[in-house]
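What you see is the complex with one protein chain gone and the rest in place.
And then chain A:
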Amino acid sequence: MSTSTVPADNSFQLSQLWRDARYRSYTIQIIALIVALSVVMMLIGNAVENLEALGKDFNFGFLYEPAGYDIGQMLVEYSSASGHWKAALVGLLNTLLVAFLACVTATIIGVFVGVLRLSNNWVVSRLMAVYIEGVRNVPLLLQILAWYAVFIHVFPTPKQAVKAPVIEGAVYATNRGFYVPGLTFDGGYQIVVAVLLASIGGIFVFRRWARQRQEATGQILPVGYISLGILIVPAVLAYFASGMPIGLDYPVAGRFNLKGGLKVGTPLIALWFALSIYSAAFVAEIVRAGIMAISKGQTEAAYALGLRPQRTMSLVVLPQSLRIIIPPMISNYLNITKNSSLAIAVGYMDLTGTLGGITLNQTGREMECMLLLMATYLLISLSISAVMNFYNESVKLKGR
């Protein structure tokens, strides 16, 4: 005999809000929402009140006032007469520059170290373990400061460096930075750049065509050499055809200092160096974990099918381990970008140094500066995570 489980009395009681699973989730959510909203309202209310009490308003007009300070390292035209917004832009580009450079070098060093760490060679693998443990367990800020101090003390002053150049007339290493030949662009350089970009697009088209041809006919083209040819030949032809618009600007030794060329300041070098060395240890661990996660059966199965070790690596192991390696790798790149904000400790003018540093101190607009600063970093982070999510979706194991 079965009885109905529906209670006869359907009238709503207040206690059901908490005791009945149907209503409890609404109760909890509404309480959470009310609490969160009231905290936010309280914070905003306090901020408005406090700003009023101090006689400060909230507007971003200060961004157009002249900044009044110089920046050592910049990618776009900037002078102290430019607006604060321009200083912030220079800072943003500097942040992206050092983050990009550090990501590239950290990846290269890290992959090498990660592979060597897995090597059967006991000495090499121990040595890499010492490097990884030593670097990972020491604060990054300490490493940045230490490298900066080392660079300042080890390299000679510009005056002495002129007498002992790394390459006479081209490369000078000084304690203020490295002087290397810079590029100069005359009229017509756009043609060369456009041709170069078009060649890169052409390479992709060619590779696709070559692959289709191989699948259809079985014939293999020397893709590498042809790609290299497509990359170089048209660009060189365009370079000479348009009258050699891109030249080199060599540093020249003056009486007290070096002039011309491209100056890569010591703060940038120290920051780049420290970020690369530090992050490479993390990259190495990611690579190691990725390779180790592929079960040995995969390699053995590939050998059983008659694939050579190199093909096994590139066709079987690597595609699978990349699925494991790429997500932590991208979040590591994100960490590098965020860690580049430590630039402020060595005086490299990144976004934190300009917008969150000198601009903030000069204008006294803490609220606006910090909001902009955080929003910019948030935007960078969110776009990198969007790329990561997109990638994750595309390589995810398809459940069948």
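Operating definition for what follows: contacts are C-beta pairs under 8 Å (C-beta built on N, C-alpha and C of every residue); 3 or more make two chains touch, one makes a residue touch a chain; residues count from 1.
Following the convention adopted for this analysis, contacts and distances are computed from a predicted model.
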UniProt protein name for the omitted subunit, picking from "MoaD/ThiS family protein", "General L-amino acid transport system permease protein", "Xanthine dehydrogenase family protein molybdopterin-binding subunit" or "Na+/H+ antiporter subunit G"?
"General L-amino acid transport system permease protein"
Option touching the unshown chain, where A:Gln16, A:Asn175 or A:Ser341 are the choices
A:Ser341
Taking the entire complex into account, which one of A:Glu133, A:Asp249 or A:Glu300 touches the absent chain?
A:Glu133
Those residues of chain A that touch the unshown chain are 25, 28-30, 32-33, 36, 43, 46-47, 49-51, 53, 116, 119-124, 127, 133-134, 136-142, 145-146, 149-150, 153, 338-339, 341-342, 344-345, 352, 356, 360, 366-367, 370, 373-374, 377-378, 381-382, 385
